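The complex is shown incomplete by one protein chain, all other protein chains being positioned as in the whole.
Entry: chain A
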Amino acid sequence: MSYIPGQQVTAIVQRVEIHKLCRGEILILGFSIGGGIDQHHSQNPFSEDTTDKGIYVTRVSEGGPAEISGLQIGDKIMQLNCWDMTMVTHDQARKRLTKRSEEVVRLLVTAVSAEGCAAVHQSPGE
């Protein structure tokens, strides 16, 4: 999924709703993120386009809430509770995900597989 600055991005997204699991004091979601605009973009093995600086799911722990909800490794998180995640730093993403006040996170994720099967319906630009 290429990103041209200044143009709208068209993507096939999937809604994922994860309920945080309460383990002791902390609420965990059960996956790891990588990426962010402050990270080095070429070091992200999950982004097919090396200039992509979005937040990617790098690991999903087994049996965790994320896996139950259907989050997969390599997914790119586009929105989080209606907050944009395509242009955030790594730390901002982490903070938003780990907010104590929220029990449920609603993500809009996109994945290569999702894009592939729905390629017919993709509209080029807008």
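Quick note on the criterion: a contact is a pair of C-beta atoms (placed from the backbone, for glycine too) under 8 Å apart; a residue touches a chain by one contact, two chains touch by 3 or more; residues count from 1.
Note that in this section contacts and distances are computed from a predicted model.
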Per UniProt, the name of the complex member that is left out, chosen from "MTMR7 protein", "Myotubularin-related protein 9", "Vacuolar protein-sorting-associated protein 25" or "Vang-like protein": "Vang-like protein"
Touching residues on chain A - with respect to the absent chain: 28-29, 31-36, 39-40, 43-45, 58-59, 61, 90, 94, 97-98
